[in-house]
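This is the structure I have questions about; it appears just below.
One chain of protein is taken out of this complex; the other chains stay put.
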Amino acid sequence: MIYFNSDYLEGAHPALMAKLNETNMVQTVGYGEDEYCAAARVKIQNACQAPEADVHFLVGGTQTNTTVIAAVLRPWQGVLCAVSGHINCHEAGAIESTGHKVITLPTTNGKITAPQVQEYVEWHRNDESTEHIVQPGMVYISYPTEGGTLYSKAELTELYDVCRRYGLPLFIDGARLGYGVMADGADLTLPEIAHLCDVFYIGGTKVGALFGEAVVIMNPALKKDFRFIMKQRGGRMAKGRLLGIQFDALFTDDLYFRISRHADEMAYQIRDIFVSAGYPLLFDSPTNQQYPIMPDEELAILGKNFGYEYWERTDPTHSGVRFCASWATTQENVDALRAAVQALKK
Amino acid sequence: MIYFNSDYLEGAHPALMAKLNETNMVQTVGYGEDEYCAAARVKIQNACQAPEADVHFLVGGTQTNTTVIAAVLRPWQGVLCAVSGHINCHEAGAIESTGHKVITLPTTNGKITAPQVQEYVEWHRNDESTEHIVQPGMVYISYPTEGGTLYSKAELTELYDVCRRYGLPLFIDGARLGYGVMADGADLTLPEIAHLCDVFYIGGTKVGALFGEAVVIMNPALKKDFRFIMKQRGGRMAKGRLLGIQFDALFTDDLYFRISRHADEMAYQIRDIFVSAGYPLLFDSPTNQQYPIMPDEELAILGKNFGYEYWERTDPTHSGVRFCASWATTQENVDALRAAVQALKK
Amino acid sequence: MIYFNSDYLEGAHPALMAKLNETNMVQTVGYGEDEYCAAARVKIQNACQAPEADVHFLVGGTQTNTTVIAAVLRPWQGVLCAVSGHINCHEAGAIESTGHKVITLPTTNGKITAPQVQEYVEWHRNDESTEHIVQPGMVYISYPTEGGTLYSKAELTELYDVCRRYGLPLFIDGARLGYGVMADGADLTLPEIAHLCDVFYIGGTKVGALFGEAVVIMNPALKKDFRFIMKQRGGRMAKGRLLGIQFDALFTDDLYFRISRHADEMAYQIRDIFVSAGYPLLFDSPTNQQYPIMPDEELAILGKNFGYEYWERTDPTHSGVRFCASWATTQENVDALRAAVQALKK
Partner (left out) sequence: MIYFNSDYLEGAHPALMAKLNETNMVQTVGYGEDEYCAAARVKIQNACQAPEADVHFLVGGTQTNTTVIAAVLRPWQGVLCAVSGHINCHEAGAIESTGHKVITLPTTNGKITAPQVQEYVEWHRNDESTEHIVQPGMVYISYPTEGGTLYSKAELTELYDVCRRYGLPLFIDGARLGYGVMADGADLTLPEIAHLCDVFYIGGTKVGALFGEAVVIMNPALKKDFRFIMKQRGGRMAKGRLLGIQFDALFTDDLYFRISRHADEMAYQIRDIFVSAGYPLLFDSPTNQQYPIMPDEELAILGKNFGYEYWERTDPTHSGVRFCASWATTQENVDALRAAVQALKK
């Protein structure tokens, strides 16, 4: 069985494991106050060209989204988000559990637009019953989106302009940030992304780490007391160094970007396998997640030897499914998938 | 200026004021443990043919919806609701503030159907990521709905059947219950409604009281400790007798039903005024709220002398608006409205 | 049976009932946007000598405390409070239900001191684990306290100085404010209280109204968006005018102060009744609540004809209990109590 279900099927990139092994018996203080975390923070600040940014390490994506959003909003505010956004769909109500509504905007490609945000806020402000309606307090987007798509520099710039005009902090969920930055056609660098939002995070769990997400707070107004809420939400590891050690390794010699590019290239092969075989795609994704639409019968055959993630039913006999590549995807496994898909067509 | 904006424009029905005046200097214990509340509870149990029901009095609708829903759900559960439901639209995020997602189902007439609920729950249960998705934990409907429409007995029966099959308590928001029960064509009596749900409330604020909503808990499993959460949510009045006194009066000599019928009849005249003048309606409402769609220019003229509530833009030059009747609406004011609308057409 | 259990045994002062009756059929818009609320706001601003203050009306004390505290704090902050404070003891966990810890300071007389607050904050800031400990974010006191005692002008000034020095908003729970302001020996006027805190409320429920509390926000930084959270917490009455009408009456011709003074004077008679009979007092209260300590046997006899509130056991055969006076307490009832207590001693 070969798995393409997700980008968190294996442990960590060997360079990270090596550093974890090498430092295992060193004594450090806890909760992220150690020298490894300090070093990793500097490397991330440098990579973002943001020496003033605050950098904090958390364990996973749901925890990170919840902590950031709860830290930004006031009790009567909600977060604007694409209806397909991870916080709306797949976090078991974590945002609502902190008291905040996820206010959804429609989308077909996982993205929301500047005019959508502007129109919503204007409608809210001008409604007679404005104080009876949850106040939009920030905007959440993911880059890449849950469908693997990307905002262009023009789109993100326009969106951030609207956010600033209305005083809405913009938060970018970068659980798969590397796969976006390194994608064919992507026109946003890491420093550009950093400077086009108020706070974002650099995903580690899905990009080579055992676990870990690095929150980068760009807007000084959002920095105060963040470590208090991290602790409150269970987000400060006793052995916080584990996060510092891993991010230090990821941001040494461009490892984060190199392994992201490898995954994207493997994903392009996977896309070609399905497209060449005549399968349409749910999303036009230039990143590591690919979503072919296949007949259920053929999926059943393929599923005997290959793992994928079921996404959604598209009609009574077809389904959209997800195949992911990652830093760990091998050419050998992709070749095996190619052979299997081609065999379906014979 | 004559107001038709809402059904809470005046104080209380004179019969209630009389009883409040009459009892004003009587000493009673607080927090709803007094004899007036006890008497009102019995009258409501009788009116519902539900001698075993628990009856509690709260001050307003948002407080009531929040308290009931927070009492029923577990932390990882959400409440299924029409996208137009009051808890989703006009309670400033009160439900989310208790940690729960409002899970919306599409609707055009304010109602949701048994198959919609069934399909959603089946989808949730069978999704690979079920534990990553908020668990539906109860169903909320309003009767009448926010558009003034009504569930038929067949519809409510089928919905409640599905709810019971899936273990989802059904909660009916009856902020305007009287206007529904007494509507032309309504085929549900108060006792029938009571026995086709797990918990509901009988609205007083919009049906003749100064304020007050009577929660009726039919399902024994939901009764325990409800007064604790009422207190926690600020829902137990020190002078709780004020609620008992008013509900006692409302449920004496069918006052609640008589004033509701009056409002419906006034509303039918209002509907006829607009329909006769050729205006379409947003909703086909048999209850006290009527929603004509009018050209903005004519609304501006009418608005000089008549108050209404803006509902929504229907096209660049037309809007849907709300005209309400209540226990206090006079024939004189309705006649004035008729003359004004007819004048628009000349 | 004559009740002295509390100060909310009757309805409203007749002047308020008169005004409610008189305005009953007037049409107004809802949710506190009416002209009665506007007029009452001005009268309260004038009474406080605080023309810039924001004034909002809520229904009850628990709702008011919860709404104010939730509006002020950030998620990782708690509220400093005497261990005997109402929010810690008798609100069924309402504050915690909004996510905030009530951080208690010891007290014997219901008051906390400036040095206590300073010491706590300094300890918190200097603890190695500061980020693992709830951050104190505001200070709550009650005036009068739950034991009927009062802060002197010197004490409140010193406390507010410390609060400002540490950036902690000071909130005064004035559920019984009138009884404090008019007490023998009280050296704080209403305007002085207003200017020695960031936000406070003027209690109506326990001082002559059917219900209602007037929140006065002095600190401009706390004003923004308060009506959103009022709505979210169920604190905006549809017929908000009921609050405006009552507070308008209370702040016309010094009614609020006159009825408060009456209650205090009745309470002094009650205190003398018990002290003359040789009973010690739990608290040295100059306000409308008096707390004699009595043998359980004598309480049982007295309880046959007089209602009081049980407070606490002081030893195996004695209990401290509460007798309250209010605007409605009559000389006749106090005389009856005197006779009954004197009879116990024969």
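As written, the chains take the letters A, B and C, and residue 1 is the first residue of each chain.
Here is the rule we go by: a contact is a pair of C-beta atoms (placed from the backbone, for glycine too) under 8 Å apart; a residue touches a chain by one contact, two chains touch by 3 or more.
Not measured: the values here are computed from a predicted model.
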item: Absent-chain contact - pick from C:Val26, C:Cys89 or C:Leu281; value: C:Cys89
item: Contacting the left-out chain in the complete assembly, out of C:Gly11, C:Gly78 or C:Gly212; value: C:Gly78
item: Sole residue of B:Val139, B:Ile229 or B:Val341 that reaches the chain not shown, by the stated touch rule; value: B:Ile229
item: Missing-chain contacts mapped onto chain A; value: 2-3, 5-6, 8-12, 14, 17, 20-21, 23-30, 59-64, 66, 91-94, 97-98, 205-206, 210-211, 228-229, 231-239, 241-242, 307, 328
item: Footprint left on chain B by the chain that the document does not show; value: 31, 70-71, 74-76, 98-99, 131-132, 135, 225, 227-232, 236
item: Residues of chain C in contact with the chain not shown; value: 75-76, 78, 89-93, 96-102, 128-129, 131-135, 309-310
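Just so it is clear, only the chains that are shown with their structure count from here on.
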item: Inter-chain pair with the most contacting C-beta pairs; value: B-C
item: Computed distance of Cα centres, chain C from chain B, in Å; value: 34
item: Interchain centroid distance [CA atoms averaged], chain A/chain B, Å; value: 42
item: Inter-chain centre distance, chain A versus chain C - centres from mean C-alpha coordinates, in Å; value: 50
item: Junction residues of chain C - those touching two or more other chains; value: 98, 228-229, 231-232, 236
